[in-house]
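A protein chain is absent from this complex, but the other protein chains hold their places.
Think of it as A and B in the order they're written, each chain with its own count starting at 1.
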Amino acid sequence: MGVYLAQFLSGLASASALFLAASGLSIIFGVTRVVNFAHGSFYMLGAYFGYSLVRNLGGGALGFWVALLIASIAVGLVGLLVEVIILRRLYKAPELFQLIATFGVILVIQDVVFWYWGAENLLGPRAPGLSGIVRIFDVPMPVYDLALIAIGPLVLLGLWLLFNRTRWGVLVRAATEDREMVGALGVNQSLLFTGVFVLGSALAGLGGAIQLPKGDANLLMDFGILAEVFVVTVVGGMGSIFGAFLAAVLISELNTFGILVWPNGTLVLMFILMAVILIVRPTGLLGRPETIGQKTETGPVEVVLPAGPHYKIFVAVVIALLALLPLLVDDFILVLVTDILVLALFATSLHFLMSTGGLVSFGHAAFYGGGAYAAALLVTYAATPFELALLLAPFGAGLLALVIGWFCVRLSGVYFAMLTLAFAQVAWSVVFQWSDVTNGDDGLLGIWPAAWASGTATYYYVAFVVAAAGIFLIRRVVFAPFGYGLRATRDSSLRAAAIGIDIKRQQLAAFVFAGVMAGLAGGLFAFSKGSVFPDEMSIPRSFDALLMVLLGGIESLSGPVVGAAAFTWLHDELITFEYWRLLLGVVIVALVLLFPQGLGGAARHHVGRYLKLEASPGDLRSATPKREQRA
Amino acid sequence: MSFAEARTAGSPALSVSGLSKAFGGVQAVKDVDFQVAEGELLALIGPNGAGKSTCFNMLNGQIRPDRGSVKLSGEELVGRSPAQIWRRGVGRTFQITATFPSMTVAENVAMVLMSQARELFSFTRSAVNRHRAKALQLLDMVGMAGQADRPCGVLAYGDLKRVELAVALGNEPRVLLMDEPTAGMAPRERVELMGLAARLAHELDVAVLFTEHDMDIVFSHADRIIVLSRGELIAEGDAEQIRSDPLVLKTYLGEGQVYGQDKKPKD
Partner (left out) sequence: MGIRKVLGAAVLAASVIAPGVAGAQETIRIGDINSYKNLPAFTIPYKQGAELAIEQINAKGGVLGKPLEIVSRDDQGKPGEAVRYAEELFTKENVVLISGSLFSHVGLALGSYAGQKKRLYLAAEPLADSLVWAQGNRYTFRLRPSTYMQAAMLAEAAAKTGAKRWATIAPNYAYGKDAVAAFKEVLKAKVPDVEFVGEQWPALFKIDAAAEAQALESVKPDGIYNVTFGSDLAKFVREGTLRELFKERTVLGLLTGEPEYIDPLGPEAPEGWIVTGYPWYAIDTPAHNAFVEAYQAKFDDYPRVGSLVGYNAMLSIAAALEKAGGTDTEALVEAFEGLELDTPAGAITYRALDHQSTMGAWVGTTTVKDGKGVMVDWTYEKGGDYLPSDEVVKTLRPANGG
């Protein structure tokens, strides 16, 4: 009895920090529609600020709590900077840009924290006066846990009062429901957004600070909390604070009791809960169904045209150059270009989903890694020959995409994106933890190509032919009836449905196709490196793909290829600097702000018109989308 | 007059009976019965919030009715998805045009033809210039063939409406639903568009049901008119009968509406 009660109370205590972080994300999303990936970084900053402040403000209970509060406010100010310098310029931009920009912020904060606080984990200070225990049914229980249990509902109450009893709060709630309306009321929208962002950041910071007496401040906290916060937000319903609280408690209790029943299921259990809830309620426990205008926007709508003659010549030259490359360069350049080709195929598959389908996936690495694992498992357990394994890899990924896609296409816009991310995390935790089959973190080794293909140059040709064929197939599909039908669902779901297009089926097929192609890239990757590890499915891998698409420009069909090359080059250039993450982060943010069309888009804009790379009469460029209304 | 009567005598393409829908406690549509015959233009009018759009959305499957039946040449449509209903021959245009801005005018029409030919899961055939001849033919019917290669996103509003009409006619529908076809258009354009719609309906023997706020358009183009008020049908007849119907007058004038006022209802 006492054990279960203690376990229950522990669950409530750990729910508090989680709730604070998740409620911040939820509030920010609800009003600004920005999915703030840097939220984990704010949580981490809160812990570091809290650590330093508690040390400097000296002992005493008052000093401790004041320090935590200041830490939270300081994080709010960092949020203010981020909002004013970066995000404010991106509210009207497609979600992808906001995502990538906040990802840049993650990198910057990581390096700044490393530079200032150093590499070693910093053990959190104890809360003065609360560091002891009380006995509940003879089970010792830390007093600080009881404080945490109180903090969660207190903050919830505070937020409720703020949103229901103040004019500002009422405006924020109105903005959550209808952004245009608030603009029409003559409210200074930009001030409102800034305020909300600061509040959300401060909550994340407080979350990071209050967990200090139970843990530490470390450099892995940002990504560590991210997936969990997203799951809580999605399960609770995006934009709902009560939902976030409910979900945080539910998930923490599930973890706490899950440990007793299924010690091996840590991590996976949480995602299973999420899947179950989303099947029953696609918008989460307390989420509202999507309203008009929440469609994912991937960029301005432009007429998509097949390649013009000049472009075809250009592509032919590139292909000829690539075919002759082994005669011109050393083995390392071949390895590098092999990597680029593999990534180009991966990025092109994501680009297809995003640009033609209007479906922004945050978890595309699941299929890249899925393909790699499919190949590696076939080689490891069935001694499948290289050729067959490479051929089957995309189907393994496709199968995974079919399952994940079935859930995801029920939602759209940001909800869709978040769900893809969450499922990618499920896939990652399964391969990471299910070591009997996947060998977990130690990966699957010895996945080398057959003898005939194992030379660097030979394998380069294999990758070149397969990746080029894949990219051409994707291009072909864009201009096939399937691609047109998919684009129709993106352009106007209303019209698409009215001319007999089964939108969800079209989207699911596109999701699977993109998964298959990413899987093909993953298979190529596995055999080029000789080993596969869970990293290939991780969130940063998915971000890499998004970054490549962004670098190349979402509008241009050849963008992802350019993006993959630019990404690899940029990465290799920056990595030689000590603070390369900081640099990469700054470069990413600058790119988003300065070249919203991407490098490929910018290049095409300046040079392409001159070269007539695509067969486009001038007046076709200026197509502006008419907003559609849903009845 | 005699022409219209001859038409109404034709076989009913669409028969609606007992159609009802409530949202929460509000009865949006209640026991609506009517029929549209092949080649007939039937106008559905009524003040804002009368339930016209709800009616439309039930006919093409976007909203599932609580009760009632919608039969297309005897086949029940209730319970089918918009895509299935479209495939059986019910086309639709929207109050605010819905087209594919990333495609050219011709491609917008070709899109319907691909859907009708069940080609949407073809991954490797080329869709470029697919069904172009047929698309141009349809565009020619609405007078848009000259702009076939312009992107839909840059068209004038009136032209978009014509494209929508061509799109709606793409699968040779037996019934065409037009929600406020002339909303947002200049008066001259309105007459042109409705004239076109009427001509095509008669030529192709399509049953047309349309809602419209502009009473001049309604009275000059509809073969027959039904009036909806607070979810219920209150009158039915030709232009003369409706114009002089006391209940209709009361409904409209009582709410301070002026004939021909261009206002978009929100449902």
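Points to keep in mind about this one:
Simple rule for what comes next: a residue touches a chain if its C-beta (ideal position, glycine included) is under 8 Å from a C-beta of that chain, and two chains touch if they have at least 3 such contacts.
All values derive from a computational prediction rather than experimental measurement.
Note that the undisplayed chain, when the full complex is considered, contacts A. Shown as candidates are A:88, A:214, A:410 or A:476; the residue that touches the absent chain is A:214.
Here one chain is not drawn; of A:11, A:24 or A:208, the residue touching it is A:11. Mapped onto chain A, contacts with the missing chain fall at residues 3, 6-7, 10-11, 13-14, 114, 119-123, 133, 139-142, 145, 214-216, 218, 220-221, 224, 228, 252, 255-257, 259-260, 263-264, 266-267, 314, 317-318, 321-322, 325, 328-333, 335-337, 339, 429, 432-433, 435, 439-443, 445-446, 448, 454, 456, 525, 529-531, 533, 535-536, 552, 561-563, 565-566, 569, 575, 580-581, 599-600, 603-604, 607-608.
In this text, only the chains that are shown with their structure count from here on.
Rounded to a whole number, the gap between the C-alpha centres of chain A and chain B is 43 angstrom.
Touching chain A in their complex are the following residues of chain B: 53, 57, 60, 62, 81-84, 86-87, 91-92, 94-104, 107, 110-112, 114-116, 119-128, 130, 150-154, 160, 167, 170-171, 267. On the side of chain A, the complex with chain B involves touching residues 301-304, 306, 473, 476-477, 479-485, 487-488, 490-492, 494-502, 506, 509, 513, 619-620, 622-626, 628-629, 631.
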